[in-house]
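Take a look at the structure below.
The complex is shown incomplete by one protein chain, all other protein chains being positioned as in the whole.
Right after this comes chain A.
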Amino acid sequence: MNTAYAVTAVALVAVATVLVGAFGLRISRTTSDFYVASRTVGPRLNAAAVSGEYLSAASFLGIAGLVLVQGPDMLWYPVGYTAGYLVLLLFVAAPLRRSGAYTLPDFAEARLSSHAVRRLAGALVVGVGWLYLLPQLQGAGLTLTVLTGAPDWLGAVIVAVVVTVIVAAGGMRSITFVQAFQYWLKLTALLVPALFLVLAWQSDGAPSHAFDEPAEFREQRVVRVDDTVDLRLTAPLTVTVDGTVDGREHAGTEVGLTAGTHRIDGGTRLTFAEGAEVPAAAHGADDALSPSRAESRAERPLYATYGLILATFFGTMGLPHVVVRFYTSPHGVAARRTTVAVLGLIGAFYLLPPVYGALGRLYAPDLTLTGDADAAVLLLPGRMIGGTGGDLLGALVAGGAFAAFLSTASGLTMAVAGVLTQDVLPSRGVRHFRLGTVLAMAVPMAASLLVGGLPVADAVGLAFAVSASSFCPLLVLGIWWRRLTPPGAAAGMLIGGGSAFLAVTATMAGYPGAGPWHALLAWPALWSVPLGFLTMVLVSLATPGRVPPGTAGVLARFHLPEELRTEVSA
């Protein structure tokens, strides 16, 4: 890949983002503009902004990489990310906008008039937001390393600085334009190269064994393994080895590897024959952008698929950067229409990553070995087209990837900064919001520098699971169930979200190595979401005296169309 083109593309995206943000800044005059864009963002602009914000690095690079390594089962991720918006639309969108709250803590307080619940929700928002920011920063570092060989903290620093500047300077109005711009940028950056790649595939005779399981090498290929990796073979395999395998040195000799796990030392060159099965890298491969740990098909039970579906379907509604955007709609009906438009926009986008995943299985199967599967989207144009054309297309994809980091990171920073400003920092006002922004970005930035190589990949999955088992019950029960009490809401959020958090943390720390317990803890949504709901309902029923007195009026405000509301016409 040509470094100069890629650097130019990344720089252009960063500059364009700042410029679009500055354009928004010029029309962002009042404090209301600053926080909620004065609640006048129409469905189309808002939908593009929501989608731009939502399509993160995990969507742009991670899904194609996961599909490349683990096959079509991983396509449940984009399906779940999209269907999450449908569930949000069905139960939350319009009442949430009509609640008139700006953040999830605002919602909790408006519904339950309890300061304690508000603070708990605020802590969860900040926690989930930071968890979600971490992989964005790390992904930016990884991308820049793959593209230019720069040290991996550089990308994270660039993203952090650009995002802090835009958010602190322009607030919500400015961010809305930036996000909408970045949706279209991301779509273009995947669509145009995909068209060329499909043409190249056609002229190659349209080989179609990408859909076969497992992936195979379609020509003799030499793979250089940079970092030591464990390979898992399902069948015996003969390769030509130049380097160290299982502790024995070989110099260009043919070696027959038995089925099972083999350790390949860093710097080894493996030559695979045409038609050889592509071995899978066992745990330890770098999957910083993947929304899950790399697990082979064999050890991914049906249960895990359902856990994934549940977490993404119900987790979307509680993601802090998603929720904040609904307050910028002018009214509940617009909030609903915005959601439908979002479904269309992200659905259209998610048609593309599978194309890259499938082509990656054909033309870059070796990426599974070197642990660079997340780079598949970045590397495919160079591999399949080559020359200046390939370089230019590769640069376009790189620019799009950076847009993905910037947009999601700025949305999350906006949400976390909003909570910090309102609930943590002493007084309100734009200056404190700016302070909150710096704080919102500084913590994950420091964490990403400190944790470095740890598999923080799971942070995205963790964020979804925690959100699905804490905010989802709060929102759904808060909107539809009049007997919800503050103790019930607090207990449900703590037990549901807390158990999901502990389960995934235990898995990341490697606590139960394998077996059914591992799956149960790695994919907690299937039991933690019902647990959160159940706790909230039972504790609420046990404390009937604590139902807030204004509940009926609050629920009327959530559900009545705006034209019936007396205070709205003012």
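Here is the rule we use: contacts are C-beta pairs under 8 Å (C-beta built on N, C-alpha and C of every residue); 3 or more make two chains touch, one makes a residue touch a chain; residues count from 1.
By our rule, contacts and distances are computed from a predicted model.
When the unshown chain is looked up in UniProt, the name that turns up among "YceI family protein", "3-hydroxyacyl-CoA dehydrogenase", "Integral membrane protein" or "ABC-2 type transport system ATP-binding protein" is "Integral membrane protein".
From the set A:126, A:257 or A:309, the residue in touch with the chain omitted from the display is A:309, counting the whole complex. When you scan A:123, A:150, A:340 or A:424 for touch with the missing chain, the hit is A:340. Check A:222, A:502, A:538 or A:552 against the missing chain and you find that the one touching it is A:552. In the full complex, chain A touches the omitted chain through residues 71-73, 75-76, 79, 82-83, 85-87, 89-91, 94, 211-213, 302, 305-306, 309, 333, 336-337, 339-340, 343-344, 347-348, 350-351, 354-355, 358, 480, 552-553, 555-556, 559-561, 563-564, 566, 569.
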